[in-house]
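Structure first, commentary second.
Here the complex is missing one protein chain, while the rest keep their positions.
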Amino acid sequence: MSAIPSPNETAVPVLSVRDLSIALPPGADRPHAVANISFDVHAGRILCLLGESGSGKSILASTVMGLLPEGLRPVGGQVLLHDQDVLRYSPEAMRAIRGSQVAMVFQEPMTALNPVMSCGAQVDEVLRQHTALDRAGRRARVLEIFQHVRLPEPQRIYDSFPHQLSGGQRQRIVIAMALILKPALLICDEPTTALDVTTQAEILKLIRDLQAENGTAVLFITHDFGVVAEIADEVVVLQLGQMIEHGSKEQVLTAPREDYTRSLLDAVLELEPAQRPELPHSYPLLEVQHLFKTYETRRWPAKPRIVNAVDDISLRLHAGETIGIVGESGSGKSTFARCVARLIEPSAGDIFSDGRSVARASVRDLRPFRQVVQVVFQDPYRSLNPRQTVGESIIEGPLNFGVPRAQAWAAAEELMRLVRMKPEALRRYPSEFSGGQRQRISIARALACKPKVLIADEAVSALDVSVQAQILQLLDDIQRELRIGILFITHDLRVASRICDRIVVLHQGKVVEEGPARNLFTAPQSDYTRLLMAAAPGRAYRFARSSAAPSVLVDA
Amino acid sequence: MLRRLWAHGPIRWSSLLLLLLLVLVVGAPWFGTLLPDAMDPANANLPMFTRALFNDLSGDSYEHLFLLGTDAMGRDLWSRMLYGGRISLTVGAVVALFSLLLGSLVGLVSGYFRRVDMLLMRCMDGLMAIPAMIFAISLVAIFGARLSTLLVAITIPEIPRVARLVRSVVLGVREEAYVEAAVALATPTLKILRRHILPNAIAPLIIQGTYICAAAILIESSLSFLGLGLSAEEATWGSIMAEGRSQFNQHPNVVLLPGVLLALTVLAVNMLGDGLRDRLDPKFNKRT
Amino acid sequence: GEDSSVLRMVPQADLKILDPVWTTATVTRDHGFMVYDTLFGMTDKGEIKPQMIDTYSHSADGKEWTFTLRSGLSFHDGAPVTSADVVASLKRWGSRASVGQLLLSATKSIDAVNDKTFKIELAKPFGFMLDALGNPNNPLFIMPKRIAETPGTTQITEVIGSGPYMFKKDEYSPGSKVVYLRNPKYQPRKEPASGTAGGKKVYLERVEWVMLPDAQTQANALVSNAVDLIERIPPEQYPAFKKDPNLVLDKQVGQGSIVMAFNHLTAPFNNPKIARAAMLAVNQQALMRAQFIAPEMYSVNPSIYANGTAYWSDRSAGFTGKPQFAEAKKLLKEAGYDGKPVVLMAPTDHSTHNKYPLVMAALLRQAGFNVDVQTMDWQTEIARRAKKDPVEQGGWNIFTTGFFAVDMMNPIVMAPLTGTGDKGWFGWPSSDKVEALKMSFIEEMDPAKKKQIATALQEEALSKALFVPLGEYVPYTAMRKNISGLIKAPVNVFWGLRKN
């Protein structure tokens, strides 16, 4: 059974959350995951739940689904679905409406599907549970919905397993699964965060269309204003479980009432080149010539599988310059970074630092080079040894280069100030810091060796927008201060546009476009670049923003 | 850290039990025992809690309370069980220790230096393919039932498992970003192994160690049971049971009491292992 | 019914080798008595009586013997038994068995006169002809000529005899099961069965030997009626079996004797004084009690000859079977024993030898020895005891083994009683006197004189501690109540058994 689309506000909302509070288990960072939240979602409308990581978005979603992780329980309020409080439902009743009246699309398409079950069967389960259709009937319905979510060759997809599909295709399967019974309410928890911009655009469009078509009410969770701008009708802003602001898209994005909302909006990056100082012409710190990296996975007697991860890339990096390497997932960015940092050996081509070739250098000969080039990695949670104090991690490099301990430690404290953290933090363990802080620590560690070149591989991709902005600002300042060259690797054009002098666009290991950031944005040459830019969500939208640059607060 | 472990019920109880056992076994002479091989054939198969006149072979005789009765040769079961514990515990501890040491060495080497990996792992596979018991039986039977032989025979089959464990940890951690970072910081290989990789293996190793210890104790007793254990004069839980089993139906206590003690010990060690796993397993204390 | 004609029994050991000439293992001998027949048999009184033989005679000087076979004897493959078969069997047996070797060494010729008659011509008088041909200890089994022509040094592969049972080759599974079927063509003698002599009547269609590893399993099998008979009960089970109303304990076969041997070739026992000191530490009561638990199962005996046999004597050169630690210590001091540990071999898996070493060790320590008990299994012990090397190279000092009364009833069959040094039996004692006495014993015909020689041999053996008798035990056979007719004999034989 599906709800009738009803544009007018007076009609009964499909979902109505009334001052809902959910308690966290004792000893959590705060008493409530979410506290007195109230909002309505009407048929045919999309409500965006916006907030930074940990603000309670997913918890809200799972509450509505009746899938709260154990340890968490509602302590007040109601969740009304067609005026029925689902919090009072028995497990059976809850199960009965799940999939038929309320459906959900999750963040990670890679893990949301059962790897050992064919996609068709997984969708089939929904029908098997909620309808009386026979085998043939069900199969027909499934193929139909596959068609509907624009999956190529539904027949083949039906029998193929998740690992045989791309991320986008998997997300379409999940959506098909959610929509096949035309539920009244669809909940999407960051359905596109894990996808490439191009795919993201398609998925958003798909959700929009289907929702309009069936008059489904949608609760859409995201932390990306671009996405909000794309699809939202209404917006609810959460901070640490508190409901900060609630209003129509226009009102919240263009005329926010709350400072918090404003500060978030300030952090949003424009998709246009930032102003960069002119560089004095100088000798390149780092020169890469026709770099190749091919991965051969040969499993005798099977024929070897060859991946040209990096396919003929050349570039020069000067002091004080930032070069952005942009490309979708799998385009070879990290591989390139690893080659340049000589963490792995390139298959062909050459790398010069201070005129010395290091492409083939042995471990011993690399020592001086190591001092020149340092790396900051993507995942702030995995790039610091959890068993070492932050200080130990930072001084490790200097110690390797023979700096006396005391001196190294002093330098480390200096660096902490540089990355805007308190020196006391040196004595603590990584687990005690937030993602953003860890990333600063990683940067401090990289700088400890006084490198001339810094390679940042997705250094901000895992962070919330506000934190992103701070880190980018930090890198910018450090560069001005130390005149280092930065190789900045990202999949996000906005980020690239924020700090890069030049940009290299990669696609499947090849350079598709290369040039000064300004030219690239104003007059992109290749179709692929254009595609990327077109795909960036909410690019047309003019967000409200205070003149002040994003504040970078000293914390920890 | 230790307090956190102690708070864990199973860990606390099992380690208390093992401690008690250790005290009894080490302090055997002070817990109402005779020498384990002091015998008086005339007092064979006494029931539990019997006080009887004991004339040992030297001819002198004295009253003694046989807590758990005597075996078929008129030796005090209680004494033999306490002294027998010494062997079992030694075997368990030593085997665990050595198989961990050697296994870790092999694992580290083949995990980090890919060149030798192939060869080493093939050897390990080969060794692993020979069922531990069969291997131990043959070795002990061949080189005679000396404690040293016993230890070697039980240790060797355990090495491959440890090696594989350590290797997998190493292979896993190698890929971690913080190891790459260390490489980028020009940290020497050995230091990387010591500082960044080995620590990750310690918890799994401790856990594995307890299981090996338990297995070793069991295998030792099985060997004794099959008549391939230590010298018949050496009382071990296994040999006591092996000797007792020829009259199990009439005097089950001679088999069951050591059996229960053995089971309790192994149980305690296993429990300790499980507890430690709950507490130390990287999965639990990674991103807290 | 089927079941009442099938007997399941546990033999005293696993039957691994089927050739009774090639090995002297007791279980193989038992197997021999199942499938083969003998020329003569020995009654439970110890007299030799014709078995396959119908009539025999010898010349006045006892140098020429003529034997005639009973008629109607035939092998399991149907062929009749001819004197040619006998001659071949006799020669093969004579090439290996110690008694046989003595006989052949005294023999000039053995010939088949005709199908039924054969003749033995002696070179020198041999007062022992019938005892040799009829001895149950290392018996002369008659096989078909073609098989008997296999050299004594290679095992025969075909089991064809003329005995009361037939070996079922296809069901033979060593370590697990041996099956015998009644030999329908067998013609028993008219006399009542006695020992290995008399009429071997068979009332069972099928006898299964079931190999069970340990004492308790055997007991469980018997109690739960999975088997009908255990040839040799494990001592621990005696009280239980005694109590069980469904079981009978039977001791038809004469008692067994336990012997402790020293290695006289290596230190410290290459010094007779030290050997004797060890002998004086022996406490037969304690040893036997520890091994056999139930007093009914054992008896002490300071004589090397089995209790109640013809040559038994109490003149035992100061050996009483009771510990004389003071005396032993004195001897050790005189001999200047250097405290070198004495290696005792302890077979953990042998239910009638696994405990002596432990008790003996304790006793020896009392006497002032250092002792090193080395555990092994029976098989290893048998292997190890053949090593003459000093203990450093895997040699040994002391082991115990067992014999039947028949093996210990006269000096000739008594394996441990050798004086030939390293050519002799394990332990390799040297004593020309022993060898001389044995020779004269063989040649002597007069029983009274034979007895004197035997006693002299005992005194010589014990004063030099060539080996030590530890005592005797009753090798009980346990059966279900419904089994009857076990024959009193010097060795276990299984004809005459009934099941109802």
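Here the chain labels run A, B and C in written order, and each chain numbers its own residues starting at 1.
The rule is short, and it goes like this: a contact is a pair of C-beta atoms (placed from the backbone, for glycine too) under 8 Å apart; a residue touches a chain by one contact, two chains touch by 3 or more.
To be clear about the criterion, contacts and distances are computed from a predicted model.
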Exercise. The hidden chain: which UniProt name fits, "Dihydroorotate dehydrogenase", "2-oxoglutarate ferredoxin oxidoreductase subunit alpha", "Phosphoribosylformylglycinamidine synthase subunit PurL" or "ABC transporter permease"?
Worked result: "ABC transporter permease"
For this session: Can you pull out the displayed chains that the omitted chain is in contact with?
Result: A, B, C
Exercise. Thinking of the whole complex, not just what is shown, which of B:67, B:137, B:171 or B:206 touches the missing chain?
Worked result: B:137
Exercise. Touching the left-out chain: which of A:111, A:248, A:282 or A:522?
Worked result: A:111
For this session: Quick one: say which of C:232, C:384 or C:480 touches the chain that got left out.
Result: C:384
For this session: Quickly run down the residues of chain C that touch the omitted chain.
Result: 14, 16-18, 23-26, 28, 98, 138, 153-155, 157, 173-177, 210-214, 216-217, 220-221, 223-224, 226, 349, 377-380, 382-388, 394, 401, 407, 415, 422-425
Seminar exercise, completed: Note that chain B touches the absent chain at residues 122-123, 125-135, 137-139, 141-144, 214, 218-219, 221-222, 225-228, 241, 245, 248-249, 252, 255-256, 259, 262-267, 270-271, 274
Exercise. Which residue numbers on chain A touch the omitted chain?
Worked result: 65, 67, 94-100, 103-104, 106, 108, 111-118, 122, 125-126, 128-130, 161, 163, 174, 177-178, 299-302
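Everything that follows uses one rule, which is that only the chains that are shown with their structure count from here on.
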For this session: Give the chain pair, either B-C or A-B, that is connected by more C-beta contacts.
Result: B-C
For this session: Return the distance between the CA-based centres of chain A and chain B, expressed in whole Å.
Result: 50
Exercise. In angstrom, rounded to a whole number, how far apart do the mean CA points of chain B and chain C lie?
Worked result: 44
Problem set entry | Residues within chain A bordering two or more other chains | none
Problem set entry | Residue numbers of chain C (touch at least two other chains) | none
Exercise. For the complex, which residues does chain B have touching chain C?
Worked result: 37, 39, 41-42, 44-45, 56-59, 72-74, 141, 144-145, 227-233, 239, 242, 245-250
Problem set entry | Residue ranges of chain C touching chain B (in the complex, touch as defined) | 214-216, 219-220, 234, 236-237, 239-240, 283, 286, 289-290, 293, 323, 325, 346, 348-349, 351, 354-355, 357-359, 361-363, 366, 373-377, 380
Problem set entry | Complex interface listing, chain A residues touching chain B | 338, 341, 343, 366-367, 370-371, 373-375, 377-379, 381-388, 393, 396-397, 400-401, 431, 442, 445, 449
